[in-house]
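Data block below; observations after.
Every protein chain but one is kept in place in this view of the complex.
So, chain A:
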Amino acid sequence: MEPKRHITVIETASILVSTIIGVGVLPLPLFAVNAGDSGAPLITFVAVLFATVGVVLIAVLGMRFPEQTIVQYGETIIGKWPGRLGSLLVIGFFAVLTSLTAREFGEVVVTAVLKKTPVEVTVIVMLLLAALSVRNNLTTFSYIHYFYFPLLLFPALFIVALSLKNADVQNILPIWGNRPVGVTRGIITITALFQGSFILTSVIPHMRRPEYAMRASMVGMLVAGGLYVIIVAATVSVFGAEETKKLLWPTLELAKATSLPANVLERLDAAFLAVWVTAVFTTLLSSYFLTIQSASQLLKLKDHRMFSFFLLPFVFVMAMQPQNIVQMYQIIELVGRIGLFITIAYPAMLLVVSILRKKRGERVDDRSNP
């Protein structure tokens, strides 16, 4: 497959945004208030900064090796076998992330909407949908994201804006929080929600102008991070920090407490869930794609499609491992923390080594050729 270079900057940014916004938005305010009560928006903001560091590392690496993904340049930078080990970790981590995303999605749906539907069914439907969609090439992949991006961002902003009717600024004061406990933990957990941004490494080799990868990633982080901070600020200012701590999915509760003007719709949780299902799908699509594309590149296969259904049973079985919702969130937090080593520490290490060893990928010559 000849890498065609025609993914634009805006498409890259939209891939980032719609990948990052996913299941995590529902428990996000809970993570944030548990760390810093009324300082929740600030905690989220700091987490966004940390996540941005990770994205910047990947973007810089991508710009050094504009023809390759992390699986390929990993081998160049730190040698064949260490590189392969690193790639294996990336593949394993994103497979786990995919399964946890699907499971979290299933739990929310079964708790909040389809109470009698077995969780296995909601999970497998979502995974099947992702498995089918990743069979497309990267161009179609980026179009899917580009298409859903506005459908995801604007309704979410709209719902948040409406909810501000019930907001009270006093609830998010003082902005640094009263008794912040476990700030570091909270920041790490929220930073982990941005790990989908790793998809950038697959996108850069197909960008029309890889040197703009940094610009795209900044725009993407600004939009996704901005939305996250806004959601946390809105939720906490509507409910207050203490009430938010009592809610499992504060963002969903926010939609539930929000009504359209003149009570056309008295609760927006159904509308919000519809948007959210799309958001989960795009997230799942990216992590699934990243997993199978990296796996096929590791094995030097030409086509990534082969893995799409091969991976499905493994991901599904992993998704079914957590025994209950409390355990699931413990696992998600743990996996997220471990994941930071893979999504931030590993690229950082690669970058340092590549600078020390003065390794560079080939430059892209024909930029005008679409």
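FYI, contacts are C-beta pairs under 8 Å (C-beta built on N, C-alpha and C of every residue); 3 or more make two chains touch, one makes a residue touch a chain; residues count from 1.
By our rule, contacts and distances are computed from a predicted model.
Per its UniProt entry, the chain excluded from the display bears the name "Ger(X)C family spore germination protein", taken from "ABC transporter", "Alpha/beta fold hydrolase", "Biotin carboxyl carrier protein of acetyl-CoA carboxylase" or "Ger(X)C family spore germination protein". Touching the missing chain, out of A:T8, A:T76, A:T111 or A:T278, is residue A:T111.
Of the listed residues A:F198, A:F239 or A:F272, the one in contact with the hidden chain in the full complex is A:F239. Per the touch definition above, the residue from A:I10, A:L85, A:L128 or A:V352 contacting the chain not shown is A:L128. Where chain A meets the chain that is not shown, the touching residues are 38, 111-118, 121-122, 124-125, 128-129, 132, 135, 166, 170-171, 173-174, 176, 178-179, 238-240, 242-243, 245-246, 253, 256-257, 259, 266-267, 303, 305-306, 308-309.
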